[in-house]
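In this view, the complex is presented without one of its protein chains, the others remaining in place.
Lettered A and B in written order, each chain numbered from 1.
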Amino acid sequence: MSKKNWYALLAILLIGAMALTACGGQEPATEVAPEGGKSEVEVFSWWTGGGEAAGLEAMIAIFNEKYPDIEFINATVAGGAGTNARAVLATRLQAGDAPDSWQGHAGQELIGTYVAADQIEPLNFLYEENGWLEVMPATLIPLISQNDNIYSVPVNIHRANVLWYNPKILDENGIAVPTTMDEWFAAMDALKAAGVETPLAMGEQWTAMHLLETVLLGSMDPAAYNGLWDGSTAWDGPEVKAAIENFERILTYTNSDATSLSWQDASQLVVEGDAAFNVMGDWAEGYFRELGKAPNADYGWAPVPGTGGTFQFLSDSFVMAKNAPHRDACIAWLTVAGSKEGQDAFNPVKGSIPARSDGDRNLYGEYLQSAMDDWASDVVVGSLTHGVVANDSWKTEIDTALGLYLGSGDIAAFQSALAAACATSGPCK
Amino acid sequence: MNRSRSRYYWLYIPLSLMALFYLVPLYVMLVTGFKGFEEVSLQTMWSLPKTGIHFDNFTEAGTKLAPYFWNSLKMVIPAAIISSIVGSLNGYVLSKWKFKGADIIFPLILFGMFIPYQSILIPLVEFMRRINLYGTIPGLVLTHVIYGIPITTLTFRNYYATVPTELVEAARIDGAGLMGIYRYVLLPISIPSFVVVIIWQFTSAWNDYLFAVALTDPQHWPITVGLNNMAGSQIIAWNVQMAGSFLAALPTLLVYLFLGRYFLRGLMAGALKG
Partner (left out) sequence: MRLDKDKILSILLVMPSILAVMIFVYGFILWSGRVSLSQWKGLLPNYEWAGLQNYINLFNDPRFHIDVRNTFIFTVLFVFGSLILGLMLAVMLDQGLRGESFFRTVFLFPMAISYIVTGVVWRWLMNPAQGERMSGFNILFERLGLDFLINQWHTTPGWGIAFIAVPAIWQMSGYVMALYLGGLRSIPEPLREAARVDGATELKIYFHVILPLLRPITLSAMIILGHISLKVFDLIVAIAGKQVALDVPAVYMWQTTFDGYFFNRGASIGILLLLSVAVLVIPYLRYSLRSEAEL
């Protein structure tokens, strides 16, 4: 190319740059312009797509209707069940630039991280003003509190211990829905013998942790399970040993390509008839419906064997930053998030049940109605994978122990690593 | 090039096979982007769309991504231009005006290329907040310019090192100063290096996710963040996602398609030879 052409090229690039920087330079002026005395509230979440984002939009619509003077700034960061979002949030909080309100899984994920660092404000006054204590289950409140201070407003409830199954495969092989671990093993043995390649579908590593927490619950009674998280059940004791042995056996029924599948891919195997069972939270139901599958015909559900009568829950909730930049607007937002109207707008779209027990049943589908019944009557325990029972440090240590076990298959090392994790990051001494 | 036309026609076979391999991901992306939602499944990833060509995926993705697209352009173009100017001046001084200690400074600057960026995220955010650039596009531009200093300086320094010192000396005897020599002797011959550096910085700033997600607020998110957010954390419409991926890759693809030859010529002119 001749020198002349090089010059032309460079000139074009430079002019383009000037034009764009010029636009860029003017832009802040329009932004800085005062917004007619409008207040704002910045809410940080990881709901960027699908039913979650639509549910949030529905809640924002109610907020805008009630508080037309407050601008709602919807700050969302996607990816990996909120891990990218939490990293961004961590850097913002360390830099002292807190959003007014942010999303977090109710329970130790919030308490162990943000309460411990004195970043969020107790919300008891909101609960009293709005009468939320009367409409939210009494078993839920201690799980989202510390020292009698309630730190978040839960907007929804998901159930973790759900066994999804393919009714056709079970019928064809004359298998009843298992209710105990032993029945489950027998069922999966029978399926394997009948030539079903994958009795139980599993996905990437976090879905294995999800499976593990339900097996822990299914292998001991709820009180012992709760004891794991306050230090009263020993991690190196016989209950955990039995649970890990069950887990080891269960893994033998799973698909060999598990690590390459997302939870969606794994759940889809059940409704497509490629697998008989899958253990996944009840957000899977929303996905099945999106795929055009019908409840009870294409998929059925039951508590994970051994966990009947227990509701292992997780909840998305919102907090208020200590010294929130727009405190009044933030209170307005949290009031909407905890209201019946707000929760009944959000949950049917998101595919979860309201944390309030007075939700309008008619808005919810067949599965969700059954979950509302169980939520009202079952013993409630918390999920590990989804932030209720263990703080984030502890959870990542368990995740590492699990990942090492999945590679090595060494259950003794796994159990001692779990015990060590509780000692370094949990309540164990 | 006066080399005679090759006799090795059989080379077309391995070359074409390799070209197919390089194009496979692009094919899958496009084919999926044109499918309907129900059609997308792993088993049929190779087949062409059956229910007609769904252009609406691209319009849907385009509408969602448009604001982020402009943010990216506003960030990337200044970043690439400023980087190249900074790199050129550094390269000039460090190759032709070696002051005392220049030979220590240069490797120290170069080493900056090798740090793992995840490990410096926290002080970076803190620093940007202190200088009031946190959350803004200028802050992100500054970050890309600074972490681009090593590679741009290296490129220009190595290129200028090939310029005979006699040329510089002659200009100096003619009375030209520091800036005069730069303007009249080096700048006119540095265009190949400018092209290489601008393309390089354009691509890396365009494709960056880590700095973008950590340093900008929602109004200023560039396209990589927008694209990642489109996926949502639960149910993903892969056809729209793939259409969006293609749109997000389009500017860099076009840059390589139309300017790739100049980039290669710049490289061949010794610009990136280390």
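The criterion applied here is as follows: a contact is a pair of C-beta atoms (placed from the backbone, for glycine too) under 8 Å apart; a residue touches a chain by one contact, two chains touch by 3 or more.
The model shown is predicted, which means the values in this text are computed figures rather than measured ones.
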Touching residue (missing chain; options A:Pro68, A:Gly174, A:Pro238 or A:Gly407): A:Gly407
Contact with the hidden chain (one of B:Val24, B:Ile53 or B:Ala66): B:Val24
From A:Asp97, A:Glu204, A:Glu290 or A:Asp374, residue that would touch the chain that is not displayed: A:Glu204
Interface with the unshown chain - residue positions in subunit B: 1-6, 8-9, 11-12, 14-15, 18-19, 21-26, 28-29, 42-43, 45-46, 86, 89-90, 92-94, 97, 99, 103, 105-120, 122-124, 127, 143, 146-147, 149-150, 153, 161, 177-179, 203, 206-209, 224, 227-228, 238, 241-242, 245-246, 248-249, 252-253, 255-257, 260-261, 263-264, 267-270, 272-274
On subunit A, residues whose C-beta touches the chain left out of the figure: 80, 83, 86-87, 90, 93-94, 113-114, 116-119, 197, 204-206, 255-260, 262, 269, 274, 392-393, 395-397, 400, 402-404, 406-407, 425
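Criterion: only the chains that are shown with their structure count from here on.
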Subunit A - residues contacting subunit B, complex: 1, 3, 6-7, 9-10, 13-14, 16-17, 20-21, 23-24, 27-28, 31, 46-53, 73-82, 84, 87-88, 91-92, 94-97, 264-265, 283, 286-287, 290, 292
Touching residues (chain side subunit B, partner subunit A) in the complex: 38, 42, 73-74, 77-78, 80-81, 121-122, 125-126, 129, 134-137, 188, 191-192, 194-195, 198, 213-214, 217-219, 225, 228-236, 259, 262, 265
